[in-house]
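The structure appears right after this line, and notes come after that.
With one protein chain removed, the remaining protein chains of the complex are shown where they sit.
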Amino acid sequence: MTLVWTALAALGVLAVLGVPLARRATGRWVVYGGSLLACLVLLWAGLAALDAPPETLVLPVGLPWTGAHLRLDALSGAFLVLIGVGGAGASLFAIGYGRHEHAPARVLPFYPAFLAGMALVVLADDAFTFLFAWELMSLASWALVMADHAPDATARAGFVYLVMATFSGLALLLAFGLLAGAQGGYVFAQMRAAHPAPWIAGLAFALALVGTGAKAGLVPLQVWLPLAHPAAPSHVSALMSGVMTKVAVYGFLRIVFDLLGAPLWWQAVLVLLLGGITAVYGVLQAVMQRDLKRLLACSTIENIGIVFVAIGLAMAFRANGIAAGAALALTAALFHCLNHTLFKSLLFQVSGAVLVATGTRDLERLGGLIHRLPVTAVAALVGCAAIAALPPLNGFASEWLIFQAVLLRPDLPQWGLKLMLPVDGALLALAAALAAACFVRAYGIVFLGRPRSEAAAAAHEVDRISRAAMLVFAALCALAGLFPGLVVDALAPVVQPFAGGRMPVQGGEDWLTLVPVDAARGTYNGLLVGVFILASAALTAAVVHRLGSRALRRAPAWDCGFPDPRPDTQYSGDSFAQPLRRVFGTLAFHAQERVDMPRPGDMRAAVIEKSARDPVWDLLYAPVGTLVARVSDAMNVLQFLTIRRYLGFVFAMLIVLLLALTVMQ
Amino acid sequence: MIPALLVQFAQMMLVLALAPLLTGVVRKVKARLQRRRGASVLQPYRDLRRLLGKDVVLAENASWLFRVAPYAIFAATWVAAALVPTFATGLIFSWTGDLIVITALLGGARFALALAGMDVGTSFGGLGASREVMIASLAEPAMLMLVFCVAIVAGSTQLSSIAAHMLTQPVGLRVSLALALVALCIVAVAENGRVPVDNPATHLELTMVHEAMVLEYSGRHLAMIELAAALKLLLFASLIGCLFFPFGLAHAGTDPAGYLLAIGLWLVKLLVLAALLGTLELSIAKMRVFRVPNFLGAAFMFGLLGVLLLFVSRGM
Amino acid sequence: MHGLSFDIAHMLAGSLVLVSFLMLYQVRLTALLHALALHALVLAASVAWQAHIQDAPHLYVTAALALGFKAALIPWALRRIVFRLGIHREIETVGGIGLTMLAGMALVALSLQVMLPVTAMEDPVAREDVALALSVVLIGLLMMVTRRNAVSQVVGFLSLENGIILAATGARGMPLVVEISVAFSVLIAFIVVGIFLFRIRERFDTVDVGALDAFRGGRA
Partner (left out) sequence: MTDPVVLVLLIPLLAAALLVAVPRYRLGAALNAAACLGTFAASIGLLVQRPATGAYLLVDDLNVVFVVLNGFVAATTSLFSASYVGHELAIGRLTARHLRFYHAMFQLMLFGMNLALVANNIGLMWVAVELATLTTVLMVGLYRTPEALEAAWKYFILGSVGIALALFGTILVYLAARPVVGEGLDAMVWTTLLAHAQDFDAPLLDIAFVFLLLGYGTKVGLVPLHAWLPDAHAEGPTPISAVLSGLLLNVALYALLRFKMLLAVNPLALAPGPLMIALGLLSVIFAGLMLYRRRDIKRLFAYSSIEHMGIIVFAFGLAGPIGNFAGLLQMTMHSLTKSAIFFSVGHVAQVKGTQRIGEIGGLTETHPLLGWGLVAGVAAIVGLPPFGVFAAEFLVVTSAFALHPVLAVGLVVGLLLAFGALLLRLTQVAFGPVRGGTAAGLGPLRMAHLPMFAHLALVLIAGIWLPPPLVAWFQHVAELLR
């Protein structure tokens, strides 16, 4: 605990130091290097806390007469690990990447504060500290989003982001207000002890879902995410997508599983529904994006959906007292959180590298980078394969566990769950397939083919440190995929208290096979699959080269006989997405295409116009906005009345109150 | 231990050896039904040998990925095929992956193929890749759905246990299983790029999907890809066999004679399926690309329907 | 404390309310100013009477103030303003004299109704004094709200404030009454001077709503 505390303090100091150091070149090294160390410390502490008794600490700050309660138990430990890993990676990458920031003064002070805020959320053990850290996290990340504040898009992004963040904060505030009760038991221990009435618990659950969902990016509260995450500097985007959303997930788990006690089945249905919708919605948006970082942000929404589906499964099993299932689902959820942190951080670092190398995030201006950025390309390939849930990488391992959880118990008593589980299975399958399509597109357009702009053609590989960071994360993705059993075992003590059970011990299995429930139901061994693929590929290659010819000639591309040297004849991102747009987009987003083909002899260029609307925005946010605008317009008259009218108000008020008095007596 | 290893090895070699033959048989059937003599069933082998002998002509801006992809595709498909109990259950390595893993492996192969298609940066490569992922984005969920179906019935995703369960327990005729079978057939057609989804024989630019992606390939690379395609076909055929017609599968540790019998039965199944496929391909025309989603969507719906039925029918 | 003195006090207070109604009834500024003077006169009388019966000599100051300042000086000053600024003489009212009269009645009823449950006073008469004072205040406010001319609004404020002074003096033995009345006189002086300085002709505001939008819309 003291270790964590020192790390937090160090981050605070760094945040203060960031202001004066921003001018010097060394500032980058100090701040990011320091954050790197602090994150490693947090990582270490989190690992240590996984199977240690909870430690608590009360500081005489924060809310008077309660003080700031901190607690480091297994759950906090697990998420502290996430923060440590993600933060360390981002900091390492930033040491190199930070060189290209044009306004370090707008980033350096807030970056450590952001990290500290996230760590503090995970450690908080009373409502005040929790919300304090929660809002601090939002505020710091908002400042980072506003780092490049010139474009209007950023202003809008920052606005929507902070408003939604505050909305989530207020929702949680109300939730805690309910749980704390009239005499203000703000400490989590008191909330655990107090067993609220069912309707209070239900209301608190709903508020918690709204509050944490708005921060995690759960549909329909996700609108801010595709705006804010891309706007920030890439290493910050990595943190926001990879880590902050997980902190929101932590908040949900903490409130629902820990403070509220055992969840109810209808709550599970709600979570499953939202999760499934979120997963598919997010990936569908991602497929159609044209901005690389926006695409990644949308896929974050998808992964959050997947995580919430897993959590929903855990709630469903817990509500029916099926310990094994709950343990399986909860483990899967946490595992997927970890995996998403890994590959999303990696991919955002890649996007940062691409941005530095070419100066653009627009798919239509990229291409052929595999020749210019070989190392980045390799890392990116691993990341894309991982997020597309391909064996033997980590993304597949966790999604496989989730599928196993879906298949585990078809005989749940409640009808809502009976219908929800298979539907969610289908939605997950759809999301997985679409994610693969999405990242084929992303990788293929960005790294393969021929460059679509001079910038892309003249790109240069990024600096050594950034490359190192990306390679480390690629390696982590591979490792987590090859040895999932170890992760599962490590997560067991986290899951134990909330699921009422744990997954079977994986360490004992030969070849570290992953066994969700028992060997007869289905097993998966990432290591062996990986080895087999490698071995057979190498073997075949060797055999082919020995038996068949090994000669190789270079020649112009064949392309069915009429190759065209111009790069814009190749498939563009939009044209790649077109079939998917037509198939899914027409339904989900009213996607439309209008082709304007000039008549023969007419010399003007043919034009294709695409349009897609976001139903969530149109149905939910636009009306609220217009309502507020209308009302404030209508009320604005009150600014311009004559004094006589204002006196009229006073007079009327007086009369009303006097009348009220007479009526009362 | 040793015999088990031998069986596993035999299976891997067998699928490898028989895959081209199956393709050849299908072609032969189609030729016959068209009143043609057609090439010999061994033609695919000859093609492969010729391809292996030829030089590779590589497009100028092809990257390393373009050269690695064929082996990766082949390896993934092969491993997947090795996991399917073709003639014997309880293979020694069957526990390394279940049905979901097999689906994912095929997905991986497709991932690599689509990327390879985009690598050279021609219009056709991109076209093929984008259509491929569009088809896959519906075919894979459909596949998973029917996997769920079978898995719930058998209480396991492990192919060996499923087959064993189907053999031993009186499953009876279940609606959801029938639905799953239909779905599997549709998926198989789509995955292997057969009519009506795609035509392996065509080189008409606007209709091709798979061929468009491999347009730039030549020599040994092309051979690898062709072989992988053949393996895939065999895999699906054996999958249908072991999931829905599991009779005659040998258990782990029976005597060699039992194994031989099982192999024979398996060959019979393959022949029947090949004949069916050939007739199917001749009896219908290829559909427009944008009608394929409805076709596959139907499969997806069938699978989902089956799973729903199972969920609802269980435990009440 | 014999009844007569109270009856007189009561009579004076009542007549103050009557004069308030008289002011509500006026349609011409000059007449209104005369009514105002009368109002102040009655106030002065009642204050003096209070000073007499409470034998509180300092109240005579207030009475004198009312007499000299409000009954004479202010009406005269307002008259000057009316002539100087050439303000036209009839009073624009919101919704007719009759209506405001009715509203005034209602207000009197209300104030009596409000004061009814009050039991703090030694005798009901004093309570009704307060009730009357309250009604004078309310009528004054009503006048400010329903009259459009600046001057007539000032007059409304004056009558309102007379009502308050009435209540203050009626409250036996209340300290600081003189100071308060002086402070109020200062306030009124400010207002009158303000009207004169700012050339506030028709409306209490410098301009009407539309013009407001015009030159402040930008800064809203």
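Residue numbering begins at 1 within each chain, and the chains themselves are lettered A, B and C in the order written.
Just so we're on the same page, a residue touches a chain if its C-beta (ideal position, glycine included) is under 8 Å from a C-beta of that chain, and two chains touch if they have at least 3 such contacts.
Values in this document were obtained by computation on a predicted structure and should not be read as measured data.
**Student:** Just list which of the chains on display the missing one touches.
**Tutor:** A, C
**Student:** In the full complex, which of A:32, A:97, A:111 or A:132 touches the chain missing from this view?
**Tutor:** Considering the complete complex, A:132 is the one touching the chain left out.
**Student:** Which residue among C:37, C:130 or C:192 touches the omitted chain?
**Tutor:** Only one of C:37, C:130 or C:192 touches the chain omitted from view, namely C:130.
**Student:** Out of A:108, A:162 or A:577, which residue would touch the omitted chain in the full complex?
**Tutor:** Answering carefully, the residue with contact to the hidden chain is A:162.
**Student:** Given the full complex, what residues of chain C touch the hidden partner chain?
**Tutor:** 114-115, 117-122, 130, 134, 137, 141, 144, 157, 160-161, 163-164, 167-168, 171-176, 179-180, 183, 187, 190-191, 194, 198, 200, 204-207, 215-216, 218-220
**Student:** List the residues of chain A that touch the chain left out of this view.
**Tutor:** Given the touch definition above, chain A has residues 60-65, 105-106, 127-128, 131-133, 135-136, 138-139, 146, 149-150, 152, 154-155, 158-159, 162-163, 166-167, 170, 173-174, 176-178, 180-182, 184, 186, 628-629, 631-633, 635-636, 638-639, 641, 643, 646-647, 649-650, 653-654, 657-658, 661, 664-665 touching the missing chain.
The rule is short, and it goes like this: only the chains that are shown with their structure count from here on.
**Student:** Among line, ring, star, complete and other, which best matches the way these chains touch?
**Tutor:** If you draw each chain as a dot and join those that touch, you get an open line.
**Student:** Rounded to a whole Å, what is the gap between the Cα centroids of chain A and chain C?
**Tutor:** Taking the mean C-alpha position of each chain, the two centres sit 69 Å apart.
**Student:** Which integer distance in Å separates the CA centroid of chain A from that of chain B?
**Tutor:** So the centre of chain A lies 35 Å away from the centre of chain B.
**Student:** Which bits of chain A are touching chain C when the two form their complex?
**Tutor:** Answer in residue numbers: 636, 639-644, 647-648, 650-651, 654-655, 658-659, 661-662, 665.
**Student:** List the residues on chain B that touch chain A in their complex, please.
**Tutor:** By the definition above, chain B touches chain A via 52-61, 63-65, 71-72, 74-76, 78-79, 82, 93, 95-98, 100-101, 104-105, 107-108, 110-111, 114-115, 118-127, 129-131, 133-134, 136-141, 144-145, 148, 151-152, 155-158, 161, 203, 205, 215-216, 219-220, 223-224, 289-290, 293, 300, 303-304, 307-308, 310-312, 314-316.
**Student:** For a test of understanding, state which residues of chain C touch chain A in their complex under the given definition.
**Tutor:** Chain C reaches chain A through residues 107, 110-111, 113-114, 117, 138, 141-142, 144-145, 148, 153, 203-205, 208-209, 212-213, 216-217, 220.
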